[in-house]
Each structure stands twice: as C-alpha cells, then as structure tokens.
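Let's look at chain A:
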Amino acid sequence: MKCPQCSDILITLEFDRIEIDYCPRCEGVWLDSGELALLLAREGGSALVGTFRPVSGKERKRTCPICSRAMKKILAGGNGSILLDECPDHGLWFDRGELKKTLAAGCSGIREEGREDSLTRLLDEIFVPCGEESR
Partner candidate 1 sequence: MFWSIIAANKRKTVLLIAAMGLFLVLLGAAIGVFVAGDYHPYAGFAGAGIAALVWAVMLLASLYASDSVLLSISNAHQVDRDTYPQLYNLVEEMVIAGSLPAMPKVYVVDDPAPNAFAMGKSPKDSHICVTAGLLAVCGRDELQGVVAHELGHIMNRDLLYMTVAATMLGSMLLISDVFLRSFRYSTMRYTSRSRRSSGKGAVVILIVSLVLAILAPILARILYFSISRKREYLADATSARLTRYPEGLASALEKIGGSTEKLVAARSVTAPFYIVNPTKQSLHDSVFATHPPLSARIKVLRSMAGGAGYLDYMKAYIQVTRKRQALIPAADLKGAGKVEIRAANAAGPAAGLTAAESRRRAGDIMRAVNKFAFVTCQCGLEIKLPPEYAGDTVSCPRCKRVHSVIRPGAKATGAVLSASAAMNASAAVRPESVAQDYSGPGHAGVQQEKLNPGKWQTITCHACGRPYEISPSFGSRKLVCSGCGSLILFSPASEAVHHKRG
Partner candidate 2 sequence: MAAGTVVIIVLAGIIVFGLLYVVATYNSLVGLRNQLKNAWSQIEVQLKRRHDLIPNLVETTRGYAAHERQTFDAVTSARARAAGAKSMSEISSAESELTGVLSRFMAVMENYPELKANQNFLALQEELTSTENKIAFARQAYNDQVLFLNNKIQMFPSNVVAGMFNFRPAEYFELEDKAQAAVPKVSF
C-alpha cells in the first residue's frame, strides 16, 4: 500500500492489539474501515463515528491506498475542526496528528473522574505527538 499523501510505502504497526498502517515519511495513518469504530468502542467513544459528515473540501483530493479511487472529504469532531479523507469501502486516512485529535474528540465527553484515557495515552506512546524529533 502506498501513502495517499507522499506515495511512500506504508508499514503496519501493531501495539496492544491495535493495528494501523503508518507512513514513515509523513507520519500519516491509515485505518481500515471499522477499525476506528473498534478503537473507539474500546474506549466507549463510539458516538464519534456518527458525527462524521461529508464536506466539499478545499484540500487536495487523495486516492484510496486500496482501490486507488478518489476519497471523500469528511469533517469529524464536535466543532468540526478535523478534516479527514474517507473511502466508503476501505477506510480512513489521517494526516499527521489528526488521528490523535479525532480520538481525543471522541473520548472527551465520556472521560470519568480518575479514569485515565488509555487510548490517547497509547497513541502518545506510539507516536511522538508533533513529530518534531522524527528523523
């Protein structure tokens, strides 16, 4: 699979039973369809998926790494601040940092007192948050 952003080869990362495709160059992340729902379900933030809405984006159209068709732009998060790319058949593309923002938006409403948000922590562990010190 090739990165929709920079055409580098995507590599697969697995950590604690979560599997994502990752671009080592631009640090974008590809999630197979359903994988995000699975991720959010583990954290109780499934409602987020319902907030996705299509939008005619100004951002450059990207192609799906699986079927090579143009992906649709969608907005996610409560205030609609995150612009994602979605192939309705295959999955979602997150630019650098977008996955973390999306997950944070998905879980913010349900965070309980004393319960650490393990998912955001996990992603913090997988990725250097802003990517400054990458190679």
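Quick notes
The rule is simple: a residue touches a chain if its C-beta (ideal position, glycine included) is under 8 Å from a C-beta of that chain, and two chains touch if they have at least 3 such contacts; residues count from 1.
Basis for inclusion: all candidates are chains of the complex that A comes from, given by their letters.
A quick note: this is a predicted structure, and the numbers were derived from the prediction, not measured.
Within this complex, chain A touches only one of the listed candidates (1 or 2), namely 1. Residues 1, 9-17, 19, 22, 24, 27, 38, 125-128, 133-135 of chain A touch candidate 1 in their complex.
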